[in-house]
Every structure is written in structure tokens, then in C-alpha cells.
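Before we start, here is the structure in question, set down as C-alpha cells.
A single protein chain has been omitted from the complex, and every remaining protein chain is retained in its original position.
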Amino acid sequence: MLILTCPCCGVTGEETEFHQGGEAHLKRFGPGSSDDDFHTYMFAKENPKGAHFERWRHNNGCGKWFIMARDTVTLEVYGTYPAQTHEPPKNIRDAITAKRPGWTWRDFA
Amino acid sequence: MKRYSVFAVAREALRDHMGWERAWASPEPKKKYDVIIVGAGGHGLATAYYLGRNFGITNVAVLEKGWLGGGNTGRNTTIIRSNYLQDPSAAIYEKSRSLYETLSQDLNYNIMFSPRGVIMLAQTEHEVRGYKRTAQANALQGVTTEFISPARVKEIVPIINLDGPRYPVLGGLYQARGGTARHDAVAWGYARACSAMGMHILQKCEVTGISREGGRVTGVTTNRGDIGCDKLGIVVAGHSGHLADMAGFRLPIESVALQALVSEPIKPCMDCVVMANTVHGYMSQSDKGEMVIGGGTDGYNNYTQRGSFHHIEETVRALIETFPMVARLKMLRQWGGIVDVTGDRSPILSKTPVDGIFINCGWGTGGFKAIPGSGWGFAELMAKGHSPLCDEFGLDRFYQGRFIDESVAAGVAH
Partner (left out) sequence: MSTRLATGGRLLDRSRTQDFTFNGKRMRGHPGDTLASALLANDQMLVGRSFKYHRPRGIVASGAEEPNALVGLGEGARFEPNQRATTTEIFDGLNAISQNHWPSLEADIGALNSWVARFLPAGFYYKMFMHPRPFWKHVYEPFIRQSAGLGKVPNPGDPDRYEHFHFFCDVAVIGGGVAGLQAALAAAEAGAKVLLMEQTAHWGGRAPVDGGDVDGQPVADWISATLAKLQDMPHVTLRNRCMGAGVYDHGYLLGYERVSDHAPGFDAPRHRLWRIRAGQIVTATGAIERPLSFAGNDIPGVMLASAIRDYAVNYGVSIGDRTVVVTNNDDAYRTAITLKKFGLEIPAILDARQSGGGALADEARGLGIRVETGKGIASVKGGKRVRGVAICAQAGEGAVLEEISCDAVAMSGGWSPVVHLWSHCGGRLIWDEGAAHFRPDPANPPRGANGEGFVIAAGSANGATNLKNVLADAHAAGQAAARATGHAPASGAAPQGTGDDEAPIAPVWLMPQGARYGLRMKSWLDYQNDVKVSDIQLAAREGYESVEHAKRYTTLGMATDQGKLSNINGLAILSDALGQPIPQTGTTTFRPPYTPISLSAIAGAARGPIFQPVRKTPMHGWHEANGADFEPVGQWRRPYCFPRGEEGRHEAVTREIRQTRESVGLLDASTLGKIIVKGPDAGRFLDMLYTGMMSTLKPGKCRYGLMCNENGFLMDDGVVVRLDEETFLCHTTTGGAEAIHGQMEDWLQCEWWDWKVYTANVTEHYAQVAVAGPKARALLQKLSNDDLSAEALPFMGWTEVVVAGVRARIYRISFTGELSFELAVPASRGRALWEALMAAGEEFGVMPYGTEAMHVMRAEKGFIMIGDETDGTVIPQDLGLDWAISKKKEDYIGKRAQERSHMADPNRWKLVGLETLGGEVLPDGAYATAPGHNANGQRNTQGRVTSSYHSPTLGRGIAMGLVRHGPDRMGEVLEFPTLDGGILKARIVDPIFYDKDGEKQNV
């Protein structure tokens, strides 16, 4: 049972207060994009053993979506931040690097 | 390989069971094999077995980083059924179910296939329509199922409560020749048969890299050295993405935890498997007497083989409503397994962007029942380049938008 801290309202709550929304920082491809790009956007998930950026919604709380960086092997949480960004903030990346030197995730490291 | 039989057991009893052979050999790796299968779970071992049996390919190694059968093969709720809606699914699962019927005899290893029947409960009008449609489809697919009335459900499963306060039982999709089998025995039986054909089962052999040359696979790097091969089959539920990454491609897969639990054993009270998809619970009784209970998956990617407890709560609540007598049972043990879920929740049996590498993954929550059929089809795919059982399950379907979606008829695709 995970425990999460919503970066929007500051509440720390049980997983049951939240709803998981899959991989974060996806770039949306619409009409006119190539089959490869669209396939990547829809299906080719990172699914890493390690740091994972994922979207959660505080749906039994403030209702906001946010992004959590979490390790899929240890379940360690590196941090959460609001969803209105295209890339993880530096402090989160640093936290991951401290634990998993040399990690990469899509274009991030 | 010395055959198992009641006579063999009697003979050995008289000499203190000192004459039994190893069920499977423990050889050193060779430099090269015709085929390497990564993953000695049910699917990997079955693939190797049918490569030998159906295609005479026996220069095969099955590599396992842990102990054989130690993944989802050894941690599922052992349900076997083939009453799927879509043609490609029904084909492979029914092939599998029919192979299960004679698997003990084929392998000379009692895998305890128990065709005790599987009922999928319809608890909303929507589910009634969905299951009637499945029954119609099954009739044309050569899968014997029927939609049965609540009274008949009660007759088959006397401990069920038809009038739950929330969801009444409105009927059920019944497959009389579905059932269960002893999960470990399936892996062990295949392993023994593979070993008897001269194949190498290499346990504690972890693949750390995949070698390619000119877009073609040449072998693998392992903690037991480099091993060459002409063809490589990746059959590693829960770790498929990781292996694909080594081979340089990505899969439409996410890995999540699926949980199950058993009660303490009691005397026989349920001679059928019951699945209640509306409330996300399914239950059967093992030969030992434990009530074997499966639940839902977590929403988040996870490799820990542990899940969140609230899913257990939800499942148990649903089962108490459906089978009120379980209220006085106790949970003996809970556990989790990592399942690979694809974009349409159907498996992938496919060639890959790398020549000579084939992938068998994405069975989600329903892989055990498919083991013989998956092995049969995947062996054919690896040997011949295509297989009617596998052709619809290719990776290309996600590019084309050609999905095989089983959630159509039922919320959960176990």
C-alpha cells in the first residue's frame, strides 16, 4: 500500500485516495504523425526496472493530477511534482541519480 | 528416462526409493545450441518440449535465472478454460485446454488436470448479454460452453449465494471441461520430458546481454558464460521489457502485480471454479482443500511481487457476498506475481525487429491456462516462421490498430 504526497494540496495520503494514470511525460502525437511515432506514444512504454515517472490523480482529494518519480523495484519515492511540465525538475533527477547513478529515462538522465 | 507408474512406485518402495532418477539433468552449458529459450517457466519449457516433439529440434537450452517454474507458473490460481470471445484467443486457449486433457499421459507426469468446470458469473444484464455472445462465438469456434440459469449455477455450486444484496447472480457462462491443474507439476513435467529428449535446462543462469550481428541474433551473455544460438525465444513473463531492452527493442507492455491468497484447508465443498468479474473475485478449491482466491491487479508498475493490501480487502468482500460461508474461513497466505499487460490485454507471440529473436509474453493475468497451447504455437512459429495459432498475436497489430480485446465480454481477462 503506497503512501503519496500530493504536490498540489500538500496532503499525504493512502494510495486509495489516488488514481494511477500511467506513464508520464508522454509526447502526444496526433493526425499527421508517423505510424511509428503514434505507436510509441500509445504503446511503447518505458516499463523500467528502476525509476519510473508516472501520473497520479488525487481523485479523492483536491482532484489534481501530478507526477511521481518512483522506483519500481524498491518502491522508493523520489518525489512528486505538478503535472504541468514537460520534464522532471532537477531536484527529482538529482535524487534519482544519488540512488541510481547512470540512470536514463527517455530523454532524461 | 524411467517411466513413472504405480508399478514403479511399488518397486521403489521396496528399495527405499533409492532408485529414482533425477527428474531433469543439471548439465554444464554447451558453447552453442540451435535454439535457446530464455525462461524456464511453463511457457518456455512447453515451447522447448514441442520444438522437440513436433519438429525434432532437440539441440535446445532453456535458461532460467532462478529456479524453473518459479515465476508466474508457480504462483497463479491454476484456472484452465478456453471460453474466450475472440477467434484468435479461443483458438489458442482451446488448443491449450485440449492438450491439458492428455498432458499427464503425454508427459508421463501427473499434472492433475481436473476438468471440474468453470463458471463465469453474470451479475448484470450487460454481463448476461456479453456471455450469451461468448457462448454463440464459442459454438462456432468449437469450444463447448453454455449459458446456464441461476438455478443451474446453484446446483453446481451449492455454496453460492444467488441473491447478494448488491449483485444478484443472473446466470453464468459454463465450460464443463474447464478446470484446474497442479501448477508446479506442469513445469516439472515439461522439464522432465525436455531433459529426457537431451535438452539442457540451465537453472541459476541469468541472461545479461543479447549478442547480435548484422541484425541477427548470435547468442546470449550469461552469468555462466557466453552461449551461442541460431534462434532465441524470450519467454520471461514479468521481465519481458527488460529482455527486449537488451535486444534493442521496446514492447507494448507494462508490468504490474497481481495478487492471490489461499484459505486454510477444509473438506471438499466446491467442485467447480467460479469467477465473478463484476466484483473482481474468483475462487476454486485445491485438492488439499484450500480455497484458492484470485483478485485484481495494482494500477502501478511494480516488480516487487507484492501488491497493495486494499485489493485483498476488495476481493475478500466480494467473495463473502458471493459465498457467505467463507466469512468463517481464515486467510492462510497471500502472495503476488508480476504480470505483463499489453495494450489490448492479449498476449504477444511474435517475431521481433531482430532476426532470429522471437517473443512470447503479455499473458497478463491468464497465462497458466495457455501453457501447452502457447508452447505448441510458439514452437511452430520458431521452427517454421509462422503458426496459425500465433499469427494474429504479432507485434504488428499495435501499429495497425488490430486489437484482440477480450475485456469486451468480461471486465477481467483471467
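The first chain written gets the first letter, and so on, giving A and B; residue counts start at 1 in each chain.
By our rule, a contact is a pair of C-beta atoms (placed from the backbone, for glycine too) under 8 Å apart; a residue touches a chain by one contact, two chains touch by 3 or more.
No experiment lies behind these values; they were computed from the predicted model shown.
Novice: The chain left out touches which of the shown chains?
Specialist: Hidden chain contacts in the full assembly come out as A, B.
Novice: Considering the complete complex, identify which of B:47, B:76, B:222 or B:263 is in touch with the unshown chain.
Specialist: B:263
Novice: So one chain is hidden, and I want to know which residue out of B:102, B:208 or B:223 touches that hidden chain in the complete assembly.
Specialist: In the full complex, the listed residue that touches the missing chain is B:102.
Novice: Kindly state which of the options B:99, B:341, B:371 or B:389 is in contact with the chain not pictured.
Specialist: B:389
Novice: Check each of B:142, B:248 or B:353 against the chain that is not shown and name the one that touches it.
Specialist: B:142
Novice: For the chain not shown, which residue from B:114, B:255, B:352 or B:374 touches it across the whole complex?
Specialist: That would be B:114, which touches the missing chain.
Novice: Would you write out the residues of subunit B that touch the absent chain, in ascending order?
Specialist: Output for subunit B: 4-6, 8-10, 13, 16-18, 20-26, 66-70, 74, 87-88, 90-91, 95, 101-102, 104-105, 108-116, 123-126, 128-130, 132-137, 139-142, 146, 159, 161, 164-168, 179, 182, 184-185, 188-189, 203, 263-269, 278-279, 285, 287-289, 304, 306, 308-309, 312-313, 316-321, 323-335, 343, 388-389, 391, 397, 399-403, 405, 407-409.
Novice: Residues of subunit A in contact with the chain that isn't shown?
Specialist: Answer for subunit A: residues 1-3, 14, 19, 21, 28-33, 35, 38, 42, 55, 57, 59, 63-65, 74-77, 83-84, 99 touch the chain left out.
We adopt the following convention: only the chains that are shown with their structure count from here on.
Novice: Distance between subunit A and subunit B based on Cα centroids, please, to the nearest Å.
Specialist: Centre separation, subunit A to subunit B: 30 Å.
Novice: Over in the complex, which subunit A residues touch subunit B? Could you list them?
Specialist: Residues in contact with subunit B: 1-2, 14-16, 19-20, 22-23, 35-36, 39-40, 42-45, 47-49, 52, 54, 70, 72-75.
Novice: Applying the document's contact rule, which stretches of subunit B touch subunit A when the two form their complex?
Specialist: 239, 241-242, 250-255, 299-304, 308-310, 343, 398-399
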